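Mind having a look at this structure? Questions to follow.
All protein chains but one are shown in place.
Our next item is chain A:
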Amino acid sequence: MSSFKKKVSSEQIALTGTRSSPGSTSTIITSTGIPSLDDLLGGGLPLSCSLLVQTSDPHSSYGELVHKYFIAQGLVTRQNVCVISENPLNLVKGCMWLPNSGNIQYNSPQPVSTMNINDDEETGQSSNEKIKIAWRYEQMKQFQTTVPSSALSGTEESCSTFDLTCRIPDSIINSALQSGQLSLFDVGIIGMDDVSAPCSALVLRQIEKVIKAGSPSTPLRICIPALGSPEWGDVNSKDILRFLHRFRTLLKQHAHTCASISLPCHVSRPFWDGPGWSQKLGWCVDGSITLSAFSANPALTALSPSHHGLVEIRSLPAPHTLLSPSDKFSTLRGLSSSATSSGGGGENNLAFKCTRKRLVFETLHLDVEGGVGERRTTPSTGTVMQGVTNDNTLDQSLLPRTAVAAVEVLLEEDLKVSVASSITSTVQMEGSVAAMVPNSSMIDTLGSVGGEVCSKGKKPKKRVAFQSDRPDLYDF
């Protein structure tokens, strides 16, 4: 056998639901169940690594949702799954599943196709395709804020397409429990085994047992959705960091395991244990991301209505390289393109949204006014025009705005009327001070002129904020 063939050992290939990282053949990665999260991690979560999802918002459970995807993906790909939580069966029962009744697809050896995404965005795109697009824009790539589910997987699908409207069938949970594929541990019950020892130490012992009981040829996913919750006893920051550190060491020793961890919302707060708490957590795990939901702050919801929260990447797994694979291969982060292009730009801002059928991580852009997405064509001057045309309803409080609007309309229509030009100059010279002082004669004049203009052309001219192509604006 040649040395070239030796490099890829048959043991690594045999692991179900995994593939080698695009960056390094020695790194084996597995999907988290969310294609866009896989992209952020550089293709998937590497085996022997842990991912910490921090969610500090008490009124949402996006962290738990990420774990449900993680569990569901493990069950679909026939990997071993171990859940350690309070009432873990409830958590597993709440997992999403494949659309079109996954039972048949689950039993089939082939992975499920991702083509049948029937989401609301997809249907929106298909209706948009009928629109005739100007030739010069027709060839351009459609603007995308996230990655398609099959972007990284190449020929073989590595990430299943789950549907949040589907629940995992009970039959699958039962068969997984019976076959030993799924093992559930209630933290409260584990803690009762030995009252003298701390709960975290008992949990670690339990995990070690599970790892040893399983076969090294089947990947094992360990899911701890609420590390440090009240069921874990009186834990302090040292206990949590010690647990994470030992757990990480344990994962490193067993190359077929990976883990997804979350903390309760109060422990996830950045300053729970004084300044630098998030950083300490980030150092004790391989990958750490923070999901800051907007539900904690209504102002942010108003700012970005199409997203449900911000994503912050604190650290990323790099088990065999200095540079994380994500830096090279993540489309969403956008670092790879900037490294090769002349720009050398920074990382994209990231956000997440949860639609009816799926959770998506995507790039965060300015809203419509920033020039992204659909174009807003509703005339914004409509209300102002009404104020100008109707003399009787002219309110004193509307005066400054009305005066300015009238001037703008006059300029646009390019009137040569001497009266109008005199008013224009008056307003221009006196500026806003003149406009602020109510003057009945001026109101009358303005009103009559405005009425004259609008009676000429009923339809108000559409205006855009950007007027650089009108140099005559300043020519008077």
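In this section, a residue touches a chain if its C-beta (ideal position, glycine included) is under 8 Å from a C-beta of that chain, and two chains touch if they have at least 3 such contacts; residues count from 1.
We adopt the following convention: contacts and distances are computed from a predicted model.
Student: Pick, from "ubiquitinyl hydrolase 1", "Trafficking protein particle complex subunit", "Elongator complex protein 5" or "RING-type E3 ubiquitin transferase", the protein name that UniProt gives for the chain of this complex that is not shown.
Tutor: In UniProt, the chain excluded from the picture bears the name "Elongator complex protein 5".
Student: With respect to the chain omitted from the figure, which of A:241, A:296, A:310 or A:364 is a touching residue?
Tutor: Of the listed residues, the one touching the omitted chain is A:241.
Student: Tell me which residue among A:100, A:217 or A:249 touches the hidden chain in the full complex.
Tutor: Of the listed residues, the one touching the omitted chain is A:249.
Student: Which residue numbers on chain A touch the omitted chain?
Tutor: Residues 23-24, 26, 48, 238, 241-242, 245-246, 248-249, 252-253, 255, 275-276, 279-280, 282-284, 314-315, 319-323, 327, 333-347 of chain A touch the chain absent from view.
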